[in-house]
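Below: one structure in structure tokens.
A single protein chain has been omitted; all remaining protein chains appear in their positions.
Moving on, here comes subunit A:
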Amino acid sequence: MRHLEQLPPWAAIIIALCVAIGASMTLLGGLGVVRLKSFYQRLHAQTLAYSAGTLLTIIASMLMFSLLESRTVLHELIIGVFVIVTTPVTTLMLSRAALRRDRDAKLGHDEIVPPQRRAGPAKPDPASATPPIPAAAAPDRPDR
């Protein structure tokens, strides 16, 4: 806590609050992963750590080091942008994998999942657990 002592009291209070709330939100996110019951519910818990936790920690770090060293605060912004842009990629992959598992009735359910929507008049068959290739494309996959 040597750094905080060099700051004006108002800034120290704001920074301490940001770090404390951010860390508590991250802890709550971790707690949620343990407490919530189904996979899809746990997906929401980790978002808590990722949005509020990251955001508040970044704000605190930017405030502190721009006041202390008067350097550019862009490092933290870049971290924030990368966290925001990359997390949905893995979240989406995990949720799609869980959805596929749960639609395959043999493997047991976490939660009742809605059936797959199929484009076109395809009949449901055992292979329907495999999504059709165009539908499986990630939302950011471009049209060729």
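We take it that contacts are C-beta pairs under 8 Å (C-beta built on N, C-alpha and C of every residue); 3 or more make two chains touch, one makes a residue touch a chain; residues count from 1.
Simple rule for what comes next: contacts and distances are computed from a predicted model.
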For the chain omitted from this view, which of "Monovalent cation/H+ antiporter subunit E", "FAD-dependent oxidoreductase", "Dipeptide/oligopeptide/nickel ABC transporter ATP-binding protein" or "Tol-Pal system protein TolB" is its UniProt protein name? "Monovalent cation/H+ antiporter subunit E"
Subunit A residues touching the chain left out here are 25, 28-29, 31-32, 35-38, 40-41, 43-45, 47-48, 50-52, 55, 72, 74-75, 78, 84-85, 87-88, 91-92, 95-96, 99, 111, 113-114, 117, 119-120, 134-135, 137, 139-144
